[in-house]
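One protein chain is absent from this view; the other protein chains keep their places.
This part shows subunit A:
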Amino acid sequence: MDNVDAEIAKAQEERRKMEEVAMLTSVTFDADLYGGGPDRFEGYERSIAVNEEEEEQDGDTRELARRMASFTGPKSLKEIPRGAEGEDESGFKKPQRIIDREDDYRRRRLQRIISPERNDPFASGEATPDPSVRTYADVMREQALQQKKEEVLKEIAKKKEEEKNKAAAEPAPAAQKRRNRWDQSQEPDGGAAKKAKPSSASSDWDAPDSTPGIGRWDATPTPGRVADSTPSLSRRNRWDETPTPGRLADSDATPAAGGVTPGATPAGMTWDATPKLSGLATPTPKRQRSRWDETPATMGSATPLPGAATPAAAFTPGVTPVGGVDLATPTPGQLNLRGAMTPEQYNLMRWERDIEERNRPLTDEELDTMFPQEGYKILDPPASYVPIRTPARKLLATPTPMGTPLYSIPEENRGQQFDVPKEAPGGLPFMKQEDYQYFGALLNEEEEEQLSPEEQKERKIMKLLLKVKNGTPPQRKTALRQLTDKAREFGAGPLFNKILPLLMQPTLEDQERHLLVKVIDRVLYKLDELVRPFVHKILVVIEPLLIDEDYYARVEGREIISNLSKAAGLATMIAAMRPDIDNIDEYVRNTTARAFSVVASALGIPALLPFLKAVCQSKKSWQARHTGIKIVQQIAILMGCAVLPHLRSLVEIIEHGLSDENQKVRTITALSLAALAEAAAPYGIESFDSVLKPLWKGIRSHRGKVLAAFLKAIGFIIPLMDAVYASYYTKEVMIILIREFQSPDEEMKKIVLKVVKQCVSTEGVEADYIRNDILPEFFRNFWVRRMALDRRNYKQLVDTTVEIANKVGVADIVGRIVEDLKDESEPYRRMVMETIEKVVANLGASDIDARLEELLIDGILYAFQEQTSDDANVMLNGFGAVVNSLGQRVKPYLPQICGTIKWRLNNKSAKVRQQAADLIARIAIVMKQCKEEQLMGHLGVVLYEYLGEEYPEVLGSILGALKAIVNVIGMTKMTPPIKDLLPRLTPILKNRHEKVQENCIDLVGRIADRGAEFVPAREWMRICFELLEMLKAHKKGIRRATVNTFGYIAKAIGPQDVLATLLNNLKVQERQNRVCTTVAIAIVAETCSPFTVLPALMNEYRVPELNVQNGVLKSLSFLFEYIGEMGKDYIYAVTPLLEDALMDRDLVHRQTAASAVKHMALGVAGLGCEDALVHLLNYVWPNIFETSPHVINAVMEAIEGMRVALGAAVILNYCLQGLFHPARKVREVYWKIYNSLYIGGQDALVAAYPTLEEEANNFFSRPELAMFV
């Protein structure tokens, strides 16, 4: 031990001497030459402070800073972990099918029908459209018919209901049996409706302000709508009413598109068809018999398939004969192709096949290739051997008609490569089973020549689409480009007829949809106005994207619709979407409203205003008014403050909706006003003048959901008002709010809380008013255990309470809830703690008196100790926040707190130990303020003893706690002493866990920085070797800390040994390791002055090894970047080396040397090193014709650097030789250089331009420059 102490003393002595020498030498410098004045590093941090604030500050300023800090954002924002580059995930997401994550509501997209194309009045001009073409009038007529039909159906259903009720009332009438069947066939529908209802009820009904949400005010089915739970199936029935004999062939030609319509047909006939069904013994409930089922060729009608229960099967083309699939005799396997399979079954089968292939027994040939020929003998299996068969696999094996009792290995082609997907003909990508129904036709190749040009075109499109959908990235890229380039050639019709059905495929995955949507986007751009007849078709497919839960899908959907509206024009968009506005299906109206808002943002709100006005005043149907007002709401949500110029007109358009006769319309109007006010905040109150009265009157007359919506609107409007008005209106609304405090409705609670928060935060509302009128009721109704159970209630309540606290102060709020820290319900305690944390962090603890302080600490200790599960660290954060804000007032409680911590550090549960250590890290600063250094020393020793911890998370926290203690009490006073602590840390550096690594390297770096002399040089070298391994860490923060630590160590023990280690490390293979090493070398050079490092570094360049030489060059590059102006002393020394590197055959040499030249030039600009720089420029310049992107980039940057150092005129002179060179390749490069020169220093060039000779009638001279006074 004495030995070590002596060594330390020696090191300290040496250090002191060094410093003295340095002081002497500074005198000998020539101050003029070397700029000996103030230190270059003055004003810079010489070492990295571990905490945010500098601990050298005296008490007062720190106090101030701490109070100031409470005015900034929440603490959680400041504690974003350093270097969090999201390495947590592996980066690969499993391909996910869209349908799996959709709820029932979103799945309704699959019930929509891709409508046939419509007439384009712009294209046809004056001519009357052909009767076969669908015009706007046709569509509207259909819509009206549909609506009427709907009403009739409702009537019928109502009557049935009445009759049923009556029948139930009467005792067993004679006709009972007959009617019974009616009821039966109706029941599933009713059941479906009931199923739809809870799903919509669970979705969130004030969702409109969160984009993905679905406004579900309308989702509740209107009474009597039982019958139309699948209404969309029966739409467009005009197409079904005219069955032509050739229909089957038609649908064959365009299998997918046609397939949808015929499939949907039967459902449309439901009500008319029912009497016919009476003959059938067991009618299938959902899939009705149809014309198509009677065709003998199909197989669907005879035996109802199990898959028929899924909604998808009702319209997948499976029921109708489709393309190539139907040509073959239906085998059991092929039956599966017919869409009767659910997506789940598909996947199961695929997975099963895959597993079978992997687990198949090895053949003799395979074994031969695996083992050496000699030394092995093939034994016969013992007679008693019976292979083990898993029963599950037996079940899944194909049953043979004979029913073999034992499993037999199916015959298969052994030569097949199983990892490679089966090759489709003609270099086509692998087809999934689901794809056969769309791309099946591509498989029979032989008839290619006999196809008509139209069919050939179709095949071409299909091929390209398949490549886009399933192909490799290069395939996909070329296919996409071909589709784009040839879009007009293919024509809109064939393209969309192929693309859109694919998008309706039920098994579509995210990636596939993204690609297909991309195709549409590109194609749209090319097709432009040709797209008009297909607008509605496209909308049907794209609109569902607008309510997708995936953000990027929503953005994509918006982009497509926006491009579509730009291509098709406003008139076409309105014509296409108008019929959907009063569609009977709420889903259709909802998506249409969203699509309209996108149109408004694409084409401008003013363009859409007249139409919106008309729709919102529609007399005919409340649905139209509802949708119109909803469009306004969506516009507000989508466009934000961009609605401001049109705010008044938008409000005027919808204001009458507040007094509409329909309740839903009133509700949506209020919600739209809320959205508008939110978007306009904090401006635009004058636009809302006209609605203030109806709103405030409305809250007195309405109840339930309408009231909630009205309150929401008021909540958003109040913050826009002036203080006086806000105060008045708040008092008006507060009566209602307080009444609604006790509403049992969850949604109402949330809205009330939100409105209270909004009202309270406005300027005009006085603290006294809140304290006397709001607080008592508020706490009585909301601060109850039940509120802590629902996550959203919890959050809203905490937010609102914090907002109230901002007005009335800490003491009021904390005083009311502090007792609840000892409540028996843990979620409730957590809610209390979170509130206290936020309030105290916001406002400080100066209001808290002695009694409250006692209660608070007591409660916190109780809550902290009693916690059983805490993943969000609420208790820990709360504890830390309270202790830190109380500051020195915690002193009396510290022994108790430390006792708790010590006890918990010894706990069995790892989580508890970790938390205890984390708590030490948080309160260390306060302990120092309370002058409890002895206590801290004690804690340090305790933590030191726990360094053997085996859970990495806990170990990381313990290291963090040690670091916090070392930081506040300093190196000299630390117990255990640094010389004992550090050797204990060295082995921990080997730990591969990120948290351990990060905390450990931080601690070691800190010691190296502040207390290096307490540890012998030998130990530091040992640590250097460990640190090399850490350069491989994934986390950037760790690598950065490591590199900095190298710098500190080099400063402590001198650069030579560290440098030798680092230079050796340049020989390793991993690139990242080498890169970090070069950075470390540069940092060592920076901390220990370049002259200590450069000789060895330049010597290393003589090693004839690419990696080493490149490493040296890279170090030089970093070095000159770091040392900046200091480079002027070294530039002449390294010039020969750079000359050599810039002439090297290896590209990377030249690239790295060029970037070194860049940094050098930028550093010494204006310091009189032009001669060397011009010399280097001459070596850099020939590289301008390089084509490799990295090299040319480095070269161009070097030239830019030279421009800064030498001036633009010099570079211009280099340029002039090539600007008008006869070879275009040369000219291009030179103009590129000229352009960057021009952008960088245009003004400087004016004086340096060459004098051009005059031509016949042009004068190029600039006589002004020759003027002389």
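FYI, contacts are C-beta pairs under 8 Å (C-beta built on N, C-alpha and C of every residue); 3 or more make two chains touch, one makes a residue touch a chain; residues count from 1.
Everything below uses one rule, namely that contacts and distances are computed from a predicted model.
Enquirer: Going by UniProt, what is the name of the one chain that was not included in the view, given "NEDD8-activating enzyme E1 catalytic subunit", "Splicing factor subunit", "TBC1 domain family member 15" or "Signal recognition particle receptor subunit beta"?
Expert: "Splicing factor subunit"
Enquirer: Can you work out which residue in A:713, A:765, A:1192 or A:1211 touches the chain that's missing from view?
Expert: A:1192
Enquirer: Identify the residues of subunit A touching the omitted chain, counting contacts across the whole complex.
Expert: Touching the chain left out of view, subunit A contributes residues 1187, 1189, 1192-1193, 1196, 1219-1220, 1224, 1227-1228, 1231-1232, 1234-1236, 1238-1239, 1242-1243, 1245-1246, 1249, 1252, 1255-1260, 1262, 1264-1265, 1267-1269.
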